[in-house]
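What follows is subunit A.
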Amino acid sequence: MDMKTLLGSRKISRQGLARRMLGIGTAVLLGSLAAGCDSGDKKGLTVGFSQIGSESGWRAAETKLARQGAEQRGITLKFSDAQQRQENQIKAVRSFIAQGVDAILLAPVVSSGWDEVLGEAKAANIPVILLDRQIDTPNVDLYLTAVTSDTIEEGRVAGRWLAGKVQGRDCRIVEIQGTVGASLVANRKKGFEEAIATAPNLHLVRTQSGEFTRAKGKEVMEGFLKAEAPGSICAVYAHNDDMMIGAIQAIKEAGLKPGTDILTVSIDGVPDIFKAMADGDANATVELAPDMAPRAYDILLAYRKDHAPPPKWVQTPSKLYEPDTAAAEYARRKDLY
Partner candidate 1 sequence: MAVTPPPVVLAARGLTRQYPGVRALDGVDLTLRAGEIHALLGENGAGKSTLINLLTGAQPRDGGTITVDGVAIDPDGPGGAVKAGIAAVYQEITLLPNLSVAQNLYLGREPTRWGLVHRSRMNREGGALLRRFGLAIDASRPLSDFSTAVQQLIAIARAVDLSAKVLILDEPTASLDTAEVQTLFTLLRVLRDQGLAIVFVTHFLDQVYALTDRITVLRNGRLVGERRTADLPRLDLVAMMLGKTPTAESHLSRRPAAAIPAGAPLVRAEGLGRRRLVGAFDAALHAGAVLGAAGLLGSGRTETALLLFGVETADQGQLLVDGKAVTLRSPRDAIRLGFGFCPEDRKLDGIVAGLSIRENIVLALQAKRGWWRRLSTAQQHELADRYIKLLDIRTPDAEKPIQLLSGGNQQKALLARWLATEPRLLILDEPTRGIDVGAHAEIVRLLEDLRDRGMALYVISSEIEEVAAYSDRVLVMRDRAPAGLLEGDSITPAAIVNAIAADHHTQGAA
Partner candidate 2 sequence: MSAFILIRLKAARPQLALLVLALLVNVFVAPGFLDLRLQDGRLFGGLIDILNRGAPVMLLAVGMAPVIATRGIDLSVGVIMAISGAVAAAGVNAGLAWPLAILAALATGLVCGLWNGLLVAVFRLQPIVATLILMVAGRGIAQLITEGRILTFTEPHLIAVAGATLAALPLPVVLALAAAGLTGLLVRTTALGLFVEAVGTNPRSSRLAGVHTSLVLGAVYVWSGLMAALAGLIATADIKGADANNAGLWLELDAILAVVIGGTSLYGGRFSIGRSVLGALVLQAMRTAILRAGLPPELNLVLMALVVAAVLTQQSPAFRPLAQSLLARFKNKEAQA
């Protein structure tokens, strides 16, 4: 998952401002486009999708897959970019209700404050599916289901892979966390620690925040390499691929071979990490699948057919990729992001 979007951090609010200034024109344009393709397919479904924004490659890929998936299934998609603002999302949901869509997809920018507008959707009998993040509400009936990844599981998958990879060897691990304070960061850390706790030969020796960025990831890794005795770091775990790409550069500049001298495992599955794996610089990444909207469409279609409510939480698979498939995966993804 794209972490930056998960944080209710100051970073986002500022980018939100920036996007808002630039995005007014875009929003108007999108609005008119949405209105323009109103009654396209008479018998197909019409679905409204309130997206957070387009602040990163992952988010852009999620949007792209949402459009492609809709087309493949004959669904008319009404798309709204919220420019990182909850009030825009609330407006979008209300407008979807007013237009009488068949279902609403919502990637919530924050976790609270949705009860009222989701109540309105429920009153209008329009099912809502949450994408990529959960919300806080005492009334889970307000939405049909939430399609998100299991962020603890992501950490576990990374940890289990590492345990298997080093076998019984002693291994000193360093961790590059995301931005301090996000629940996502706590979860990815927790899952990883759970997985390596079962192997007494794995030791997490250092952890530092790389703030989800390449530059900080590189700086933090440089610090680790300096602070630890030469050759004593056996593996690095990063909460996202971007920080790992920075860390890989730091390892190279220290005269070591990433992927060989120091094992790497990170999360997200962005194209650049596949490229690094194909080049032999990285060992593994746990994919945060961007195809959440197509999954939601399938759940929706099934629900409309047999009216059996889906489970409240549909977890996307946390699939781990290794260098063997990296070249192919890179080719598949590079145009999506």
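Per the selection procedure, all candidates are chains of the complex that A comes from, given by their letters.
In this section, a contact is a pair of C-beta atoms (placed from the backbone, for glycine too) under 8 Å apart; a residue touches a chain by one contact, two chains touch by 3 or more; residues count from 1.
No experiment lies behind these values; they were computed from the predicted model shown.
Candidates 1 or 2 all belong to this complex, yet only 2 touches subunit A. In the complex of the two chains, the subunit A residues touching candidate 2 come out as 4, 11, 14-15, 17-19, 21-23, 54-57, 59-60, 177, 180-181, 206-209, 211-216, 218-220, 222-223, 226-227, 242, 245-246, 249, 253, 272, 337.
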